[in-house]
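Missing here: one protein chain of the complex. Every other protein chain is in place.
So, chain A:
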Amino acid sequence: MLVDLPGGWSPLLGRLAWSQIPYANPILAPLFVAVVIGAIIILGLITYYGKWTYLWKEWLTTVDHKKLGVMYIIIGLVMLFRGFIDGLMIRTQQVWAVGPHSSGVFGSLHGYLTPFHFGQVYSAHGLIMILLAATPLLVGFMNIIVPIQVGARDMAYPYLNALGLWITAAAAALIMISLFVGDFAHNGWFEYAPIFELQYSPGVGVDYWMWTLQLVALGTTLGGINILATIIKMRAPGMTWGKLPIFVWTSLAANVIALTSFPALQVALGLVAADRYLGAHFFTAGMGGNLMLYTNLFWIWGHPEVYFVILPAFGMMSEIFPTFSEKPLFGYITMVLASMAIAGVSWLVWLHHFFTMGAGPFVNTAFSVATMLVGIPTGVKVFNWAFTMYRGRLTFNAAMLWAIGALFLLLVGGFTGMMLAIPAINYMVHNSVFVVAHFHSMLLVIVYAIFGSVLYWFPKVFGFKLDEFWAKTMFWLFSAGTVLVFVPMYMLGFMGMTRRLEYVFDTGWQSYLTVMELGIVVYVFSVLAFFILLYVSVRDHAKNRVGADAWGTSRSLEWMTHSPVPFYNFAVLPHINERDELAWRRQHGIDQVRPEHYEDIHMPNNTGVAIILGGLTFVLGFALTWRIWWLCIVSLLAIILLMIIRSFKGDPGYIITGAELQRMEEEAYRREAQVLDSHHSHPVSGGVVGNAMAYQRNDSSK
């Protein structure tokens, strides 16, 4: 072997051994039992109700962008929950282990987590929240909404879309299994050189971290390619760049960032792998290695990545504000330019994550100025949203509340970011909890935008609204939790509390930590409110059904098709006349127009290949982590073979005939009429109504 591997290794099982299963751990062992029982119950229920074929046919093999999006969101929510539990554990350890007299249990001197376990918890928390909660949630929404908003029937590459989902799922599974088999990394979510080298982190933790990250990077890149191609090539007739809905624009900007920046991460991780597996010296302290290069490479991706996650959130806010202000978005053009500017500048600022490395005044000043430049387009956006609401007819429903909350958090996070961008200040607070509070404010912008979007787009996808009362309850609890946790965190940051402390030496900080613990308990209640929200909404769904335009004041294309959206999205592709097409049609009285006749349409077939490839990717990641070489080779060969076979087979797709389409559409209209109880007549159009074109006519250009 190329490296001197500590501990045992066998050809059959690699580094895997019974001793790697933490059955004596007082937290993990009961959790493991609970997970197994839960899994048995779920699998049992699926079998009992005979839902396996349904699950396989309708979900696991689907290439429908909406279902894939829903599954992305489910993965994201599950991982958000897991990451939240990690957060709860971190807070509890810190409030417990204050001062030399604090008690300790479970083998820990203070608190209930040993330093090694505490390290694993915060490392997993960070990685999960950014890459396996926020990212899949946003990718899920882009998946669902972008194709409908550009008036397409699916993504440009439906099969690739499924592949991206299942690779992301494989990454989530890999980090979850690290709970029960072996350990996870304990050096932080972005790791450090050279401590992640095999000599200093001899366990499998860093390998789990590395392959998980590598898989998410792969899945997200595939998704990014798909969304870009969809936006560029699949727009409905008449949709010029100037008429693109704003969420599509921000998705475009975000995915340009993803496509260009993720490779930097993948290269960095590949070099880490070379160090750990092949005995190379890219990031070692001596022997020609350069440990600062790792930090540099990581943040070359890392900072663009934070804008990759914030830009879609900006897009969501830009959709929610106009709908509930009953006004068009203020400053569309500047909004587009700001999104693109943010994407561009995001490439110029990465060094602000390591001002303290010591590159000196010239370098630090340049990156400081570049960082502050980001504030300009961001400020433009904030003002645009404010002016959108100014003198609008505002509806303060739950979705709007989340969006407004996001706006306030953006201010907090933005201004603290500006402070951090000043090297002189940065030297004081770098690696303190002030930084932690800053980026949590920012990431909470995303969480708020996501919950706003869940409420906003849920009726579009499922055909009924979520319960307002519980949604608002959840919002207020969540916001109270946010204030209680993060205001003291900012203050502690100023007092000099460094991040990632498993033991808090200064007893003067106790009261702050207690308030934060209280805050996280309030968060727990908001999570409960979310579960109640789901339960109540599903229970009462018959009462809350909606028609195509769920809010009555929506503006963009997705609200023109049925709710829930049929699998073909649009029976006849609409012709786009204006930027806010639905608002425009409403104004011109043609929003109720129906197509006169239906033509055959072409749809992609389902495929089981994607989920099998995802499963094999998981096996590959697991085998690489544990160095089970034969399994690596087998799974890699299987992946390559399957890809070759699939590419020779291709997918001819299938045809839905016009007659069939007409039947389905009429049924959908009937259902909608029952909901809305509406009796007004619907004009029929073969294309042109008055001087406006509703649908593309056959004789017009293709």
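FYI, a residue touches a chain if its C-beta (ideal position, glycine included) is under 8 Å from a C-beta of that chain, and two chains touch if they have at least 3 such contacts; residues count from 1.
Basically, contacts and distances are computed from a predicted model.
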| item | value |
| --- | --- |
| Candidate names "Thiol-disulfide oxidoreductase ResA", "Cytochrome O ubiquinol oxidase", "Putative ABC transport system permease protein" or "(2Fe-2S)-binding protein"; UniProt protein name, chain not shown | "Cytochrome O ubiquinol oxidase" |
| Contact residue for the chain not shown (choose from A:351, A:529 or A:616) | A:351 |
| Residue, one of A:23, A:52 or A:116, that touches the chain absent here | A:116 |
| Residues of chain A in contact with the chain not shown | 3-4, 6-7, 19-20, 114-116, 119, 152-153, 183, 186, 199, 202-204, 232-237, 256, 260, 264, 279, 281, 286-288, 290, 292-293, 296, 300, 347-348, 351, 357-360, 362-363, 573, 602, 653, 655 |
